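Removed: one protein chain of the complex. Kept in place: all other protein chains.
Let's look at subunit A:
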Amino acid sequence: MAKLDLNRVGMPKQSADQRRLNFDEVALGYSAEEALQEASRCIDCKARNCVVGCPVAIEIPDFIRSLKNNDLPEAARILKRTNALPGVCGRVCPQESQCEAVCTLAKKGAPVAIGRLERYIADWELGQSAKTAPGELRAPTGKRVAVIGAGPAGLTAAAELARLGHEVTVFESLHVAGGVLMYGIPEFRLPKSIVQSEVDYVKSLGVNIELNAVIGKTLTIDELLAGGFQAVFLGTGAGLPLFLNIEGENAPGVYSANEFLSRVNLMKAWRFPEYDTPLKVGTEVVVIGGGNVAMDAARSAVRLGAHVTVVYRRSREEMPARIEEVENAEEEGIDFLYLTNPVSFQINEHKWVNGMTCQKMELGEPDASGRRRPVPVAGSEFNLPVDMAIIALGTRPNPLIARATPDLEFAGKGNVIADEQTGLTRKQAVWAGGDIVTGAATVISAMGAGKAAAADIDRYLAGLE
């Protein structure tokens, strides 16, 4: 038996100096040689922990084996058997806490770079003129399913249901499919062309996508059910931004991360005035929050020419953002103020934000989240000069579906109550999954929920006559 190779093949990246000046992708992807070398590290162990660690149970050792055998079409087919969006997942999944965390080689500190290999296969396939055939599609069942929301949960549910032979229509409120993959995650982390190629793949399975349709307004769930759909999957995510509720927060120059990122990513304001949507970018920008969205906002602002400071109320250890993205942000020159919390904004004579008062925090006893609770330090207030602030504190489901569907049951924060395993809600023929059920989480967990719901919807539809 060959000796274990404990050196992961590094992913080539744009240098920090270069990438902070452009919106091109930061990680450049493996070359064929690098992919083969990394794939050869997989010991094809019996345990297959990686498959269990993956929320959509990608057959990871199998696609890696095909890659080792240089059978890329087969590797792509295996990926797509379980995952309609491998180019997305290969880029934005938190592999370090999922498949790679439980890899047998992780015990030696050197798990196989599963995400990078997934990305390599997905990108190879996108570069081929002949796309991988969708694989075995079940014969049409004549059953119709409405999927609400064309984000990760909805697209996954739609792809699964289509493969199972059902006629699927996805209703999307925006003018483009992809959800948070389009409006939230920046181009430099997830190119929009990759998202659209994967949306096209979902369409190639026979899925119909209707844009500009706001369920809860343009149509209601009850109208969909009365209008010929036998089942509904609700995957509208959690988009409603949370604010600090402090003085000066509604001043111009104070953005929610959603607004800032939507302007930049969805509306391409970074190319203004070629694109019509404007964006103000300050010279001293603060981003408040410590999650992936905060990192995305901070790194976008750097690329738009700002000096950026991330203000987070706990310490670096508690930050929910992926370590890799925090490191990228640090390399790009973003400053971090830990154990710091904003208490008010100041405005100038033009009513524009021009300062933020903060207070220092210290960590107390653990709270409900299991992390040590930040406690203000008395008398520690200080001012930061700021001409733009981006608030990235998280999101909640928006109220449109709740108001239009009173018999769907909701938990306290507006999340839909749904069975953890199947996604079945308390309303007949309605399933839900992704952030609308769990609150803001990851792309892959939303995809897992979409997939589980699709399987349950399929069982339900089979029982109908």
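To be clear about the criterion, contacts are C-beta pairs under 8 Å (C-beta built on N, C-alpha and C of every residue); 3 or more make two chains touch, one makes a residue touch a chain; residues count from 1.
Note that in this section contacts and distances are computed from a predicted model.
Of "Sulfide/dihydroorotate dehydrogenase-like FAD/NAD-binding protein", "Sulfite reductase, beta subunit (Hemoprotein)", "PTS system glucitol/sorbitol-specific IIC component" or "GrdB-related putative oxidoreductase", only "Sulfide/dihydroorotate dehydrogenase-like FAD/NAD-binding protein" is the UniProt protein name of the chain excluded from the display. Screening A:L240, A:L363 or A:L384 against the full complex identifies A:L240 as the residue touching the chain left out. Within the complete assembly, A:L211 is the residue of A:A47, A:L137, A:L211 or A:A462 that touches the hidden chain.
Touching the chain that is not shown, out of A:A16, A:A57, A:L400 or A:A441: A:L400 (per the contact rule at the top).
Residue in contact with the omitted chain (choice from A:R65, A:R144, A:K192 or A:K280): A:K280.
Among A:H175, A:K413 or A:R426, only A:H175 touches the chain left out of the display.
Although one chain is not displayed, its contacts with subunit A can still be listed: residues 173-175, 183, 211-214, 217-219, 239-241, 243, 245, 249-253, 255-256, 258-259, 262-263, 266-268, 272-280, 347, 350-352, 398-400.
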